[in-house]
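My structure is below; once you've seen it, I'll send some questions.
Moving on, here comes subunit A:
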Amino acid sequence: MLHITTLHYLVLGAALFLLGVIGVLTRRNVVIVLMSIELILNAVNLNLVAFSRYWQGIHGPTALHGQVFAIFVITDAAAEAAVGLGILIAFFRNKETVNVDEVNLLKW
Partner candidate 1 sequence: MNPAGMIPAGTNPPVATPFFFYLLAAIMVIGGVMVITRKNAVHSAMALITTLLAQAALYLMLYAPFVAGVQIILYAGGIMVLFLFVIMLISVERAEKERQFNKQWPVGIVAAAALGGLFIAVYTTTTKGRALFPEGRMTYGETQNTQQIAALLFDRTAGQYMFAFEIASLLLLVAIIGAVVMAKKRI
Partner candidate 2 sequence: MHALMQYIQSYLDSDKTPGGAGNIFWATVYILLVFAGLSVAVIAMNWLERKILAHMQVRLGPMRVGPHGLLQPIADAIKLLLKEDIIPAEADAVVFWIAPFIVVLAAFTVFVVVPFGPTHAITDMNIGILFMLGVSSLSVLGIVTAGWASNSHYPLIGALRSSAQMVSYEVAMGLAVVSVILMTSLNDQSTGTLSMIGIVQAQLAQQEWFIFKFFPLGLIGFGIFAIAMVAETNRAPFDLPEAESELTAGFHTEYSGFRWSLFFLAEYSAMIAVSSIAVTLWLGGWLRPFPNLLVAPPWDLVFSLFPAITFLLLAAMCFYNTARMPKHPLFKVQTIGLAGFGVVLGLIGLILFLPAVRLRVNDIFWFSAKVAGFMYLYIWYRGTFPRYRFDQLMKVGWKVLLPTGLALLVLTAFVGMRTELWAELQGVWRR
């Protein structure tokens, strides 16, 4: 079998990123749109960690900047999920729907 290289991880990350983009652009259900965003963030994370390993190979074992960045992205994802779901609940309470294309008013 082939040896697994950084490129393999990048291709996988790209595939997940595309899936996430398709989900965001086509689905109506807000919850699934939010989950697709998580998918995108994860694809990015995968790339970051793969880059980190590559970087380690060049700059030695302490060059973990990619992993640190991934941790920041996870933090960001947690914040995004909390606020996003909060907005979703507020939206559902007012419109009794979870469909994103029915969000056509900025105020009601």
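By our rule, a contact is a pair of C-beta atoms (placed from the backbone, for glycine too) under 8 Å apart; a residue touches a chain by one contact, two chains touch by 3 or more; residues count from 1.
Selection rule: all candidates are chains of the complex that A comes from, given by their letters.
Not measured: the values here are computed from a predicted model.
By the touch rule above, subunit A in this complex touches candidate 1 out of 1 or 2.
Chain contact summary for the complex, subunit A toward candidate 1: residues 1-12, 14-29, 31-32, 34-36, 38-39, 42, 45-46, 49-50, 52-54, 56-58, 61-62, 64-65, 67-68, 70-72, 74-83, 85-90, 92-93, 97-101.
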